[in-house]
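Note that this complex is displayed minus one protein chain, with the remaining chains in position.
Presenting chain A:
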């Protein structure tokens, strides 16, 4: 079976070997209660459990060594070889377990279940169920709430923050490019397939170029477990936050240690399920989404103006290039840009946008989707030959609407289906992040201003080069 992770992630460290790769740097450490001096004897029981026989004859049951998603992220090893290890930790089964737990748990043990749906997943569901986007959103709300979910939000809302932070960061970097050689080009940060690949394959070379703005998924994580929790008089660990995403790589993003709240021992996003997994949920419940009654949408953290869902311009991967371009043109050069002209280069997943005035190139931006284009971009960068100021990098050819977790329809060509999903995605009115009242209020009341330390902490993140350690295993004989 083909790996569900993005092509970019798959190509990092493939191996002939099945199971955890020989490069797994997790020689799993198990805490031993009584560090022994002499060699211990191990006895294996009939049921497969292991017991350590101490010198005094006493037996001690040994903990099964486990490799968790977090461990895998820290490693340069097998991440895509041992998929079964990774996927079981986060799936619609986990959501079911939580919802079942809630039904029988005591009131003070119950968790508030929040689901944040990405606009790409919504468009994919709409195409599959043959409905428009608003209907899909309303019926999905009904369905999820019928399972025990308390709130259903839209990550288009949190994307406003990602876009605003990205554009401001870009202008800051542009202004200091003479002092900082690695200020530009700034590379997009919303795609975890790209981030994991960059950290593992290019490490400290590429990290300085990557924008520190959090992805919409993780901004929503901060919002839900921070501001929303406070409003509900709950601690972050009393909320179970699920996101619905168009790809599997987002599961890895949610598991990053940077997005783990140490104080409350809880993740900003507890579980990521793909669009396909939502379909499986529907099938398991025997429900056809089109037959469900629509419910009013939770407007708190959703992008709705007067009963109309809104989106952002600039394509199905978030619109980073467009927003940063327009903002930078205005801020840096006083130029108002209304429409953007894309120039496709070698292939449709590599396009350029240039801002020129009196024959001088002021800004040169690009879209680079898919592994081959990312390859070429990074190689050019390494040779000092990249002409760009900003690149919207995405791991999947055709962007997020074509993510590995989107619904595929049997009998329909993937090209036709993608076109349908794109059309549905673009059917919504677009809004400008700066004009969103709720967003502005949150900057004031939740974060204490756009330039506050709290804003920096809640809306930005860090990247870590993955070091390949030299163990006996990774010497290639």
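Here, a residue touches a chain if its C-beta (ideal position, glycine included) is under 8 Å from a C-beta of that chain, and two chains touch if they have at least 3 such contacts; residues count from 1.
One rule holds in what follows: contacts and distances are computed from a predicted model.
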Which listed name, "Multifunctional methyltransferase subunit TRM112-like protein", "Autophagy protein 5", "Dynactin subunit 6" or "Probable cytosolic iron-sulfur protein assembly protein CIAO1", is the one UniProt assigns to the chain that has been left out? "Probable cytosolic iron-sulfur protein assembly protein CIAO1"
Hidden-chain contact residue, picked from the options A:375, A:427 or A:452: A:375
Residue among A:41, A:348, A:429 or A:454 that touches the chain left out of view: A:348
Chain A residues touching the omitted chain (full complex): 7, 10-14, 16, 346-348, 371-372, 375-376, 379, 397, 476
